[in-house]
Structures are given as C-alpha cells and as structure tokens.
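With one protein chain withheld, the remaining protein chains of the complex are depicted in position.
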Amino acid sequence: MFNVVLLGAGRIGAIHGRNIANHPALYLKYVVDPIGDAATRLANTLGAEVASTDQVFADPAIDAVVVASSTDTHLDHCLSAAKAGKAVWCEKPLDLDLDRLNEKLPELQPVADRLLLGFQRRFDPNFRALHNRLNAGEIGEIETMHIISHDPAPPPVSYIAVSGGLFKDMTIHDFDMARWMLGEKISQVYATASNLVDPAIGQAGDVDMAKIILKTESGKMCVISNTRRSGYGYDQRVELYGQGGRLAVGNMVETTVESWTEKGAAADSFENFFLTRYASAYEAEADHFANILAGQDKPLVGISDGVAALELAVAAAQSATTGNVVQL
Amino acid sequence: MFNVVLLGAGRIGAIHGRNIANHPALYLKYVVDPIGDAATRLANTLGAEVASTDQVFADPAIDAVVVASSTDTHLDHCLSAAKAGKAVWCEKPLDLDLDRLNEKLPELQPVADRLLLGFQRRFDPNFRALHNRLNAGEIGEIETMHIISHDPAPPPVSYIAVSGGLFKDMTIHDFDMARWMLGEKISQVYATASNLVDPAIGQAGDVDMAKIILKTESGKMCVISNTRRSGYGYDQRVELYGQGGRLAVGNMVETTVESWTEKGAAADSFENFFLTRYASAYEAEADHFANILAGQDKPLVGISDGVAALELAVAAAQSATTGNVVQL
Amino acid sequence: MFNVVLLGAGRIGAIHGRNIANHPALYLKYVVDPIGDAATRLANTLGAEVASTDQVFADPAIDAVVVASSTDTHLDHCLSAAKAGKAVWCEKPLDLDLDRLNEKLPELQPVADRLLLGFQRRFDPNFRALHNRLNAGEIGEIETMHIISHDPAPPPVSYIAVSGGLFKDMTIHDFDMARWMLGEKISQVYATASNLVDPAIGQAGDVDMAKIILKTESGKMCVISNTRRSGYGYDQRVELYGQGGRLAVGNMVETTVESWTEKGAAADSFENFFLTRYASAYEAEADHFANILAGQDKPLVGISDGVAALELAVAAAQSATTGNVVQL
Partner (left out) sequence: MFNVVLLGAGRIGAIHGRNIANHPALYLKYVVDPIGDAATRLANTLGAEVASTDQVFADPAIDAVVVASSTDTHLDHCLSAAKAGKAVWCEKPLDLDLDRLNEKLPELQPVADRLLLGFQRRFDPNFRALHNRLNAGEIGEIETMHIISHDPAPPPVSYIAVSGGLFKDMTIHDFDMARWMLGEKISQVYATASNLVDPAIGQAGDVDMAKIILKTESGKMCVISNTRRSGYGYDQRVELYGQGGRLAVGNMVETTVESWTEKGAAADSFENFFLTRYASAYEAEADHFANILAGQDKPLVGISDGVAALELAVAAAQSATTGNVVQL
C-alpha cells in the first residue's frame, strides 16, 4: 500500500479521492484544501485525515501527491513534490505560463519518471482501443485526423477569466490527443476563433469557438473543432484516416433506449457531463498511477507531454490573434 | 420488344405500367380497366391504348398480360392467359380460395414457366442481398428467423372486408419470405391474433395484430409479427440467425439527415408508403419479367409459391381461430 | 451499517460480495461456501470472515443473507432466513419445483417484504429507463412486445443437466421481463423448441432454442426468442409496441470504436459476458437491497414474481412438450 495525499477537495479531487480510496494498492492518508470545510467533508467521506501542505510534503511516510488544486498552484506543488522525492499525479495543465514552465523544467527532472499528467482521455477505454487498433495497423499509417471536442455549455465567466483562455484550457486536451495519435512532431499550427456563444466571454478577453489545423513535417494533418456550447451534450469524437480507411470513436449515450415514432428513430440523450463521460478513464488513471508507484510502469503521459501541449496552445493562441500560421 | 397489356389501372397498375413503358424490351400496348376513365387517363400518360379484356386475349400480337386488377379477378385472368398462351405477371394472391385454386392448377400448368407472381419483396435489393449472403454461407445454415412486417396504418374497413383477412392479405408476403429464406418445407403453424387497432376491423370479422411461429421438419423456426398500424411508418425487417451469427435487413429512411439536440440523436422519418419503399423492387420485377419473355429466365417466384403461401395463410387463420397448432 | 452474509462464493457471489463490501450502508461480515477454499479466498479479498450456515443464521448480529449458492439450496436458505427473521436477497430461481415452492409459500410470508429476488435486469439502467418511458405514456398503452434473449455460447452440459431446462433456467428472466412490461396477467402460453446447437444438450433431455408467444386476457402479446448460442455475443433486446410507436433497448458494445473500410462501417464487438453486461444492474440491486434493509423501500421484485415466472416456465415447458397452447 502506498500512502497518498490529495491536494484539492473540489469536483475532480473528489473523483480522484474516491478512486484512490477504493484502490487495493493505494491508501488515501490526507486531504488538503485551503477551504478547511471542503477538506474535512471529503476526508470524512473517504476515511482520510485533513492536513496542511507543509505537513504532507514533510511527512516521510507519504509516497505520492495528487495535485487537484487550482491551476495556479499546480507547478509549485509539483516542484515541492520533486524536492521531497514524492511521486506526483498532476491535473492538467502543469502551468499556464510556458516560459516559467520551461525555466523550472530542470527542477522537475528528478520526478520525471514518476510524474503522471492528468490527460485522462488517454485512459478512456474507447480512445485507448482506437490507439491500439491504429498501432496494430488496421488502417495503415495515419494520414489525417479530426477531433471534435465540444462542451455542452460554457463554464462561468469568472472561471474563463482565470482559465488561460480556450486554447490552454480546453484545446490542450485535443493537442495531447493529436500528438498521441499522430505520433510525429507537429510543426505548424493555424487557428481561427470566434466569440459567438456569449458576449461576456468576449468581454473577458476570450473566444468560445475555434477551428484549428495542425500539420506535421511529413504532411499529416489534424483538424480540431472546439466550442464552449454544443447545445446537445458532450461531443468528444476522434476520427483517424489512413490508407486503409477510417477508425473513429463516437459519443456515449445515457442509455441504449431508442424510440420510433412518426418522426423517425431517436436515441437517448448524449452523456453531457465530463465526470460521467470519463468515469472509467479516471479509474484506469488511478490504476496506472498505482503501477507507477510500484515501479511497474513509466507514466504514459508526463512532463514532456505537458510542455508540448502547452507549446501548441501558445502557438494556437498566437495564430488566432495574428491571423498567421505559426511554425514550431 | 414484347407487347404487353396492363389489366387494372389502379395504384399498383400505374406503377407497373410506367415501369413497362420505360423498359427498353417491353412495349405497353393496352390498358384495360372496368372503369373506362381510369384506363383512358393512365393509357394517355403512358402512350398506350385502351382495350377490353376480350380484345386483348384474342389479339395474337399480345405476348403478355400484367394482372393488376381486383383480387377476385386474378385467377380468371391467369386462366384466360394460360388458354391464350400468353405470359402472365400476376399480382398476389393468385386467389383467396385455396380449394378453387387447387382445382384450377392443371389449367394453369401450360403457363407455369411464364407466370410471374408479384411477391415484390423478392426483388428488393436489400432482401435479395440478404438472401445471397445467406446462401453464400456467411452465417452458416439458417436456424431461426424473425420477420417484422408492420404497416403504418390500416386500409379502409371496406377493403378489409374483401381482403380475405389479415393472413391472406398481409401475412402472405411474410409466408413467402419465410419460405424463400428457410429453403425447407414448413410443417407446422401456430398463430394468435388480436383486434387492438380498430374495433371496426373486428366487427368486419378480421384481426389487426398477429404473432405467428412457423416450424420446419428439421426444427428451424420463424417468428412473424404483423400489425395493421405501427404508428411509426413502414416496418419491414427480416432477421436471420445461424451458427455464425445474424444477418438482417433494416428499415429505410426518407433521408440521411440526422439531428442532435439535448434529447439526443434523431434520424429522419421511416419510409411510410409501400410504393416508395419498394420502388426499385417493382423496377427489378419488370426487368425480370422481360427476361422471362425473352426466354432467358424462369420465374423466380411462380404458381407453386403462390399455392404454398396461401396454404400457410389458411393454416394460420385456422390456428388463430381454434387456438391449436396446425400441422401441414 | 447492516451486517450481511454471503452464501455462495462462486462467480455471482463474488460480484455481490464486492458490491456489498463497497456499499457505504452494508457490511459484509461472513462468506459461507461448502468449498472452504473458495470461501476463504473470497473472504480475504473482501475483508470478511468465513463461517458456517448454522452459525450465520444463529447470529443475532446478522441482518441479512445473500443467497448466491447452488440452485437446489435457494429455497432452504430462504426458509431459514424467514425463520431467523433475516432479510434475504436471493438469486433466481426461488426453486425449480413449482409444487414444492407453492407448498412452502406460507413459511416465506414473514419475510415477504424483505425478500429481494435477483432478476437483475429490472435494475439495468437501460431496461429501467425503458419501463419508465413506457409508463410515462410515451407510446401509449403497450400492445405487443418482443424479447430477444440469446446467450453467446451454451454452458457446460453438466450444468444444463441440473439447470431445470431452458425455460426455468434461461427464459425465466424473459418471463419476468414480459410480466414487468405488460403489467397484466398472462393467460396463455405457446412454446416450441429445437435442439440445433449441440446434440449433447438434446441427449441431456433439454432444448437449446425456443420461440414463445405469451398472451394476456386483453389480447396483448409477447414474443420471446431464446438460443443458447448466438455466435455474436450477448443479445439482450426488448422491443415494446404501442399505439404511438416503438420503444426498444438495444445491445451494448465493448467500445464506441467504429471502422470504415471497403466492406463498410463496422462497430466494435458486442458485450459477450453477462457479468460485464449487467455490472451496473448488480450495483443498483445492492443499493436497492440496502434501502430495503433501511425500511425505505419494498422489494421491486419478490416472492410473488418468482412464483409467477416459474409458473410461466412450467407452462412453456408443457407447451413445448405437448405442442398445445397452455391456458393459465
């Protein structure tokens, strides 16, 4: 059993906390949150104790920390963990500031083999099967791909204001997906964006819809489509195109019930909440983290992936602002 | 070019008439209908002439007749054609009276190789592909099958009163489908039926919903589901089950447009009219009839199929009335 | 927390054991199994202790027993529980012998409000949504229904020999489904069956494929299709037909990955194992059992449902043997 600390008792922290508490090889010892009440409530539910940040990094009995706190604290917690020699499972992004991140990279190196970055889509059974079947050669080499990543409804404008903007907050998952599937350095980014969902998002300095084209040196291309509001649920599709055809992951529905009426056949609603949509991915991620702690696995997604995805986000934001293609 | 006469200028006559008129090897010479106006209107549209029944059977220039007149005239027209040595394409059923039909069979024999019976589903590209793939061994030998044959809405009660009843009027198509797919003598019939759609149908002495189980001597089974009113369109599915899996034909939709809303994905309406649903089957049937006339083909469905389907309909009606299984 | 005993450490016992152990309101105290090793292994995994049957029924600290032992012990365990005043969650069937079951019914009465019968399909979110939407009037009153219940592959012949036969072992789930959806007494049963999958099943005195038609007094009809071997996975579909259309539950697939090649679009494999297919149903069932223990719920499916389903199974077996319809 490895002793784990949860930093952050919010929505995603609660998910990770429960998966850790239920995992046979992990023991959730502490929950830490600046809002003491939140920490106490979650710790009680999960059979853990409340502690302070200083306490947990100083405690030699602690093997690992899960960073599920607010974005601006991610990098500091990772650095503390690296210093204290503790493994880290950090929610994305490592940081919103690419320069700062690059500057601190050497300090993260000690924990590079034990830092898992929370791009949970890589652990979703559907995307994982897609990746496996691509790599098994089912459609030959990938040539182009499409990522549709549409949220059901926008977050509060207050969140958007501190989110780092659409590309760093939302598209960053898609950049990681593109990198994972393409398996090749992306050398060129073009992005164009609009503010069509809510004028308040524009007033907060952000966009709410974007279309992006990535290109690799060998000419492979990836289109990404983003919107903060789909109007029909959580739309998370990936389509891969190769010489031998197409492999794709579709959306999940709430049940398999289908109705037939004069209007035709109608399926049930799409899943419309990411915590439900990715429930099994979060479980698989906890399991992978346990294997890393046991020395049986290297992180499937780690520091260099976080840096690369952030670089693409910065490039996309620049392209959308200037109207020019950005070479990497 | 073969000279063809159309007997019957109603709905189905109009379809066959147009397909004959457009066929490069067929020439529609005459249209015959007791309602002179109907005959004249259709003949004018199709570039044909109006004639009487006597006239056309006596005309040595006529190669073939298409019997699309009212059901009670089918057998007489077929007998006249057999006597006059003309090929026949007869709408189902040959007759509603099994005893009378059996009695007249010897007189039909002369035209047996040139009498095409209008079970149009055998010419539908979907059912034809299903039959081909079954016979190519794709799922091994067929073991059981399901036929769902639901009409969008009931015909007028006046029609039902002269239709011969649900089993002879509607299920007869499904009996032919079962025989075609099973490829083996059906030895046992159980049917049970209800009058749930419209009490007036019950008052006319008929039922409007039925479930039927057929069984062959080797133990293969077929379930048929019928209703006069589906509430969602024309439902014409066939599912075949064998050792290696399942092969099935689904329903057709009006367009491929699909909407995604908060309620989920919705397809377009199902086809809800048999003339549209089977448009290409009727064309293929005309083509097959031309090949029969040219001596290049034997009828894919003929007199013996008509007799066998009627026998099953009689057995089903008896089973539904007595509550007992009927052995054949 | 309610103290629960698990009787039976086999495949289904392991599932229920884990769901009980993970449930916040249930405490798994003992595991009982005639094969001591099996009991020990499962108890160790779940943090429970091993005990004997006598011990657990005598222990006043025990609130409830879960009967997941071999079929021939179900009724005795239920009777012991009734006598000892403990709630029961019993896997189907209560017993294979209808006469014996009827005779013992009075002795079960004391626990009638706290005996949950394990027809897990009633707890599957898909079938539950189907039932809810039917009862919300979405297609009007139900008129007919189809149940397709095809297993991927037959169990060992040794199991079949003690299973009670296809109708009591497999169709019994479908009889319960029909009763649940039709909401009306079934008054008539017709069944016909074949032995087409494996001659050894026939030699063991059983059939391996069946088609069944149920009918209610008001004329509603239900078709059930069963096979011990589908050749394509676990096929568990239910289709409801009413005046306003059709509501249906389809099959589950392993992932949402779809391939497009020259041969067309292909989905991923169907779920082919009932423990995976019904994983969330088993969880929901454990939760419902906790609510029964807390006095917050009556069993959604209990003794009378078990008796009624067994009556239908007996009638179906009789019909298949005699070839006659059986009136209830």
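Note that the chains take the letters A, B and C in the order they are written out, and that residue 1 is the start of every chain.
Heads up, the rule we're going with is that contacts are C-beta pairs under 8 Å (C-beta built on N, C-alpha and C of every residue); 3 or more make two chains touch, one makes a residue touch a chain.
These figures come from a predicted structure and were not determined experimentally.
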| field | Interface partners of the hidden chain - shown chains only, full complex considered | value | A, B, C
| request: Tell me which residue among A:89, A:127, A:241 or A:274 touches the hidden chain in the full complex. | output: A:241
| task | Would you indicate which residue among C:98, C:112, C:253 or C:279 is in contact with the undisplayed chain? | result | C:253
| message | One chain isn't shown here. Among C:241, C:270 or C:289, which residue touches it? | response | C:270
| remark: Hidden partner sits against subunit C at residues 231-233, 235, 253-254, 260-270, 272
| query | What is the set of subunit B residues that contact the non-displayed chain in the whole complex? | reply | 22, 125-126, 129-130, 133, 138-139, 244-252, 254-262, 268
| Residues in subunit A touching the chain absent from view | 139, 143-144, 146, 148, 150, 188, 190, 192, 194-196, 209, 211, 213, 215, 219-221, 223, 225, 227, 229-232, 235, 241-246, 323-325
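The rule is simple: only the chains that are shown with their structure count from here on.
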| query | Of the chains present, which has its C-alpha mean closest to the combined C-alpha mean? | reply | C
| remark: Note: subunit C sits from subunit B at a C-alpha centroid distance in Å of 42
| request: Express in whole angstrom the distance between the two chain centres, defined as the mean CA positions of subunit A and subunit C. | output: 40
| task | For subunit C, jot down the residues that touch at least 2 other chains. | result | 139, 244-246
